[in-house]
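Only a single protein chain was left out; the remaining protein chains are all shown in position.
For chain A:
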Amino acid sequence: MDFQIAMLLGQDGITNGAIYALLALALVLVFAVTRVIFIPQGEFVSYGALTLVMIQAGAIPATVWLLLGAGLLAAALDVRLALRAGQPGRLVRLLGWYVAYPLALVALLYTLPVKDFPMAAQILFALAVVVPMGPLMYRLIYQPIAAAPVLVLLIVSVAVHVAMVGLGLLFFGAEGSRTPPFSEARFEMGPVMVSGQTIWVVVSSLVLIVALYQFFERTLYGKALRATAINRVGARLMGISPALAGRLTFFLAALIGALSGVLIAPITTIYYDTGFLIGLKGFVAAIVGGLASYPMAAAGALLVGLLEAFSSFWASAHKEVIVFTLIIPVLLWRSLRGRHVEEEE
């Protein structure tokens, strides 16, 4: 291997590592706040990317029907509760978000020539369809079992993952797709060429990570999420309901997932089930951080990205094996150091 190839692989590794870092952060966040090991994180990557593909092809993205369906279901549940509690103001807000919002999206997608819009607008539409599925998923699936043991939540996560992959096949078909890059620019950095998309991925990831950091450090809602992660009872006593924290967390996780999908769609061919493997690598990175430490998870993500890139050069048939084998020494090291994530009573 010469220097040039090494630089190329390094570039690949950092690009993928940036995406894994984002997903690892989302996984750590979801686990810390809700104790859910969020296997379906990767599905948001596929859904985000492939929804954008459908929009660019001039089709109505099938995911918007899923959003509408889930919204109607959530409305049926919550409206009943709001009526029983006698809160008509809440009723209007609920119907607005759960029903009117997806219907408005459908109407816009039917009437506007979204196919010919600039890519930034198309991306916004894709996010507008996919991201609200996060909080809806929390409301419909995890909120009713919020107090269940971690293992039950994990099993449910596996089920949700399988269901979402199945729906993905139904929505997007078995064909893989790519989207055009955000920019065709190429930069020469010394002896290597860096593609514009690589820069987009790395810079966007950094911006998103800094934005998340600011959110958690500076805003009241960010602090509320941290508080819930640190002490659930204490947070409830401040009036921070686990349901609110859960919805907000799943919103962020869905946003991170869908955005990651949009970012890498020009680099990697995305199939309906690609997200799972990408999410799983984010998961390896999160495990490196013990599902608790954000900086460690980010470092782990970079490690996973680089390991993957270089092993694809030396032993491309085994690159996944090599990456996932990383988990074993990490787990050994973690359990020997004796830090456990305690199961709550």
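Keep this in mind: a contact is a pair of C-beta atoms (placed from the backbone, for glycine too) under 8 Å apart; a residue touches a chain by one contact, two chains touch by 3 or more; residues count from 1.
The criterion applied here is as follows: contacts and distances are computed from a predicted model.
Since a chain is absent, check the UniProt entry for it and pick the matching name: "2-oxoacid:acceptor oxidoreductase subunit alpha", "Response regulator", "Carbamoyl phosphate synthase large chain" or "ATP-binding cassette domain-containing protein".
Matching "2-oxoacid:acceptor oxidoreductase subunit alpha", "Response regulator", "Carbamoyl phosphate synthase large chain" or "ATP-binding cassette domain-containing protein" to the record, the invisible chain is "ATP-binding cassette domain-containing protein".
Check the options A:A120, A:A174 or A:L220 and report the residue that touches the missing chain.
Answer from the full complex: A:L220 touches the omitted chain.
Among the options A:V233, A:A317 or A:L336, which residue touches the chain absent from this view?
Reading the full complex, the residue touching the unseen chain is A:V233.
Hey, which of A:S183, A:S241, A:T269 or A:S335 is the one touching the hidden chain?
A:S241
Tell me, which residues in chain A touch the chain that this view leaves out?
220, 223-224, 226-227, 230-231, 233-241
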